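Shown here: the complex without one of its protein chains, the others still in place.
And then chain A:
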């Protein structure tokens, strides 16, 4: 992710740099359908239900 107006590091880079810690934190969440090679969509709105997360479009 490119951040044009801020000197802060790219958020994607930060998340990846902290992957070990995040993997530990998120381990209890069932993420079976969230494989990294999925070509998917993000759900941003606050009415998301828990099953409506990172997934292929239309699935």
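Following the convention adopted for this analysis, a contact is a pair of C-beta atoms (placed from the backbone, for glycine too) under 8 Å apart; a residue touches a chain by one contact, two chains touch by 3 or more; residues count from 1.
Rule of thumb we're sticking to: contacts and distances are computed from a predicted model.
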Q | Omitted chain (choose from "Radical SAM protein", "Multiple sugar transport system permease protein", "(2Fe-2S)-binding protein" or "Aromatic-ring-hydroxylating dioxygenase subunit beta") - UniProt protein name | A | "Radical SAM protein"
Q) For chain A, which residues lie in contact with the unshown chain of the complex? A) 1-6, 8, 10-12, 14-16, 18-19, 21-22, 24-26, 28-29, 31, 34, 36-50, 52-54, 57-59
